[in-house]
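Presenting chain A:
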Amino acid sequence: APATPTPAPQATQPAAGQVCTVGFINHLTGDAAAYGQSMKKGVELALDKINANGEKIRVIFEDDRLSAADAQTAFLKLVDSDKVPVILGSGSSTVTLSLCPKAEERKVVLISSISTAPALKQCGDYVFSAMASDDAQGPEWAKVAEYLKADEVAVMYLNNDYGIGVKDAFLASYKGKVLIAQPFELGAKDFRTEILKVKATNPKVVFIVDHVAEGSIVIKQAAELGMNVQWVTDVSMVAKEVIDLAGAAAEGIMGLRAGSTQTPEYKEFEAAFQKKFNEPPTIWADFSYDTMMLVAMAIDKYGCNSEGIQKGLMEVSQSYVGPSGPKAFNEYGISQGVYEWMVVKDGKWVLYEKK
Partner candidate 1 sequence: MLRIENLSKDFGGLRAVDHCSFEVPAGTIFGLIGPNGSGKSTIFNLVTGFLLPTEGEIYFKGERITGWPPYAVVRKGIARTFQLVRVFRNMTVMENMLLGPKHQVGENFIAGVLNLPAVRRQERENVKKARELLAMMGLERFENEYAGNLSYAEQKLVEIARALMTDPDFLMLDEPASGINPTLVDNILQHIRRLRDEQGKTILLVEHDMNVVMNLCDWIVVLNYGQKICEGTPETVSCDPRVIDAYLGV
Partner candidate 2 sequence: MEIAVHLLVLITIYGILAISLNLMVGMAGLFNLGLAAFYGIGAYTSAILSRNFGVPVGLSLLAGVALAALIGFIIGLPTVKLVGDYLAVVTMGLGEITRAVFKNWVPVTRGPMGLPGIPHMSLFGFKLDTAPFFLAFSFLMIAVSFILVERIRLSPFGRVLRGVREDEMGAQALGKNTYWYKMTALVVGSGLAGLAGGLFAHYMNFIDPSSFVMWLTFFIFLAIMMGGLGNNLGAVVATGVLMVLREGLRFAGLPPAVAAPLQQLIFGILLIIMTIFAPRGLIPEQKPRYD
Partner candidate 3 sequence: MSEHTGETLLEIRDLVAGYGKIEVLHGISLKVQRGEIVTLVGANGAGKTTTLRSIMGLTDIRAGRIIFDGTDITGWSPHRVAARGIAFVPQERSIFPSLTVYENLEMGAYQLPPGEFAARLEAIYARFPRLKERYRQRAGTLSGGERRMLAIARGLIANPALMLVDEPSLGLAPKVVEAVFENVQGINREGTTILLVEQNARRALAIAHRAYVMELGHIRYEGTGRQLLEDEQVQRLYLGGART
């Protein structure tokens, strides 16, 4: 579709008294609740803006408990009982994947903020993701490695779809030698042996893909075990939790950030988030904020129905730039990633300045 510039949503008039009900499915309890709840905050922040001049959109938040069966229940409840035309889909790629046949069958738009499994490409027209596939991060890592002139590195990865995806993409595009590719488990709290194994190969640079809960522990325990290396993280670890836990040990860690923190959009978002929740933006909140905004714009354009939203999303996204970056959906309904290199300096993630 040709890129037609879309006005910012706050500039449009609310449709005459119509409130559009939108669904949201994410892990709001259980092991991964931290991420789901955080994404919920991003949506809430977006809603404040969208509904500033009278309520236009109402969101119903449902819990998938990180389970395909429960996600299905939530999906059917939203579709049958609340009659939503669009669902802000789950953070988990597997849950999104499990919902995608149903979404296609019922013609309900499913838009995930951060599902990155390459398999999402096969889902169909109604399924979107606002984050680039895992295969995009790997080559970016390879660029970092090249820049650091690291001809041998170690890789640590989380043993789930995401971690494996990023690791494989990296291995495919990296030219140097991989000393060890060490997996570890989601939900564990003791990674000392894994770290010792990596340490034993004497790497100078370690690439790590992980969720913050586990990843921050890895960095801390590694420091305690005397491992002085240049860490390079994936996008999900560029979060304040890593610095909170690893403290001084976090100093100098590099990481990829999806989108950009330097843009005016992000700065505005950051301030608004701080004001509303009294804390700096939590992880993925910028992505869920953007998905909500995109959906709102699509509704504005073609009304509160799924075909319209589907069409609208493709169109409005082309020119949209939000705090998490530009979101143009490609033919698979997946945004392309831009990455920013970040580094921890004086206890903060800041833009890495290439020499």
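Annotations for the structure displayed:
Definition applied: a contact is a pair of C-beta atoms (placed from the backbone, for glycine too) under 8 Å apart; a residue touches a chain by one contact, two chains touch by 3 or more; residues count from 1.
Candidates were picked such that all candidates are chains of the complex that A comes from, given by their letters.
Since the model is a prediction, treat every value here as computed from it, not as a measurement.
Within this complex, chain A touches only one of the listed candidates (1, 2 or 3), namely 2.
Interface residues of chain A, counted against candidate 2 in their complex, comprise 28-29, 33, 59-63, 66-69, 72-74, 76-77, 79-81, 93-94, 97-98, 101, 117, 119, 159-161, 164.
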